[in-house]
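This report concerns only the one structure given below.
With one protein chain held back, the other chains of the complex are shown just where they sit.
Note that the chains are named A and B in the order they appear, and that numbering of residues resets to 1 at the start of each chain.
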Amino acid sequence: MLILAAVDEAHAKSIAAPQDYGKVIIANYSARAGLAPVVFNHWVHRARYTCRLCHVDIGFAMAKNATAITAAANKKGLYCGACHNGKRTYNGKIIFASCSGTTARKNAACERCHSPKKSTVQERDFKSFAEKMPRNTSGNGIDWEAAESSGRIKPIDVLEGVSIQKPRIKAQKDFVIESKGTGTSAVVFSHKKHAVWNGCEVCHPDIFPIKKGATKYTMRELEKGEYCGVCHDKVAFPIVDCRRCHTGGKI
Amino acid sequence: MKKVIIVSLLVLICSGLVVAQTGTKKKRPLPSDYGNVVMNNYSEKSGMAPVVFIHWLHRARFTCRLCHVDIGFAMKAGGTNVKAIDNMNGYYCGTCHNGKRSFKGVEKMFEACSKKLTPEDGKRCDRCHSLGKNVKREYDLAEFTAKFPKERFGNGINWELAEETGVIKPLDFLDGVSIKRPALTIQKDFTLDAKVEGMPAIVFSHKKHTVWNGCEVCHPEIFIGVKKGSTKYSMIEIFDGKYCGVCHGKVAFPTLDCQRCHTKPVS
Partner (left out) sequence: MRNTEKSLAIALAITLSVFFGMPLLTDGASAATVPATAPATAPATAPATAPANAPANAPATVPATVPATAPATVPATAPATADTQVDWKTEFEDICSKTQDSMSFTTEELKSLVDRCDALKPRIEKLDETERKVYLRRLQMCRDLLVFVIESKPGK
């Protein structure tokens, strides 16, 4: 792994614009259907729902193109269709239906998701949204954690007809992860801050095995989108923002 | 020097491979795909698509014990080594899929693997040999289980409750295959304490498991420790498909659903 990583010399990753950070291009079957690939914007959704709701209850994968969503699945009420069904509401407003059955290529409704290049039809203006939110460096430029803890956003964690609620398991205590001899300050990992968005199942056991210290990983794995990097590479605040985690703080 | 490079590379890469099992989020199969087993011991070699065995449809009608003990299926993909001739002789799949056996609601199970095939039989072969083919399934999970109690993950069905409340009545006896026997004496439930602080303890119910499994599915192959606590295992082994994970990894409700087992509050 390490040798292969060394051979594939690190290029400086291009930094996405704030409104584009967290954008996922989904292109499993769109071309076959004569449509542009889907442009999924994370910021619109994470302002309203927790990560857990989509990635655990609804069942979306956490890698591009890995879910393999079909229009048929959406129509059945799975995946995007769990909310985008023309019936479910958010804040009193009906959520538009996805894949509503017509095959017209130039249908404007399709283009809300299947956005052709440089021509997006987005209702929400990122700028006007971001102006109201607490700011931070990198990623979307928004401090999502502060936005949630201050109550400016109230992400929904339960979807009627989809979520099945279980008694809460107490969040584990915060703990320190020492930096290994590189001179960077230690990381204080907060379960509480993560559990607000993720519950337990987003991370455990696939990404992080249960036994603390059982898995050895370094920043290299994170850069490749593993471990913390599953989220903190392309969706949550990126790991280039070192001081967000390496606070050197004590518990 | 060359030897040192090779040996150290091997060590690094092998350890890297072990670590590589974690770190990424596995894709969850769709509820209707959860529990599907691909069998390809001989299919591709015979020029057919590998078999996709659908667990949910069978477990709604039969107990685990019937197929895995009485009929003798292994509990690992490809482990049974089923051949077409075995099916034709009335074993394995052919025990039921012989064109003659009927059950409540199902008239004469379709025959698996015939000696002589006509062009019309292609559709029948495709019912099982379907990997990679767009085969229209006879039964739809959502329709079939519309009235079943729901749960999260896996098939999205609470199979345990479905059986308990009589929504399904899985068959545990097959004429000519199963041995007539007296009713099972049920072992008591017991508690397993979690080692991670704050995790609720597990109440293991023998009763809930023996309904589906009898004794032989688990003992002694999966759980060999004769005294409680003699086999040491942790969640790491379970997530890896061992012990509880043999079933609760890919077929029964997945171990992703922590609170299904970790139910007893920490006192």
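Heads up, the rule we're going with is that a residue touches a chain if its C-beta (ideal position, glycine included) is under 8 Å from a C-beta of that chain, and two chains touch if they have at least 3 such contacts.
Computed from a prediction, not measured in an experiment: that's the story for all the values here.
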{"item": "Of B:D86, B:E111 or B:D126, the one touching the omitted chain in the full complex", "value": "B:D86"}
{"item": "Hidden partner chain, residues of subunit B it touches", "value": "2, 5-6, 9-10, 13-14, 17-18, 21, 69-72, 74-76, 79-81, 83, 85-86, 89, 91-92, 179-185, 187, 214-216, 219-222, 224, 226-227, 240-243, 245-246, 249"}
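By our rule, only the chains that are shown with their structure count from here on.
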{"item": "Subunit B to subunit A touching residues, read off their complex", "value": "9, 12-13, 16-17, 19-20, 22-28, 30, 142, 150-152, 196-200, 234-236, 239, 255-259, 262"}
{"item": "Subunit B-facing residues of subunit A, complex", "value": "1-3, 55, 57, 59, 61-63, 66-67, 73, 76, 78, 163-164, 166-167, 169-170, 172, 200-202, 204-211, 214-217, 221, 225-227, 230"}
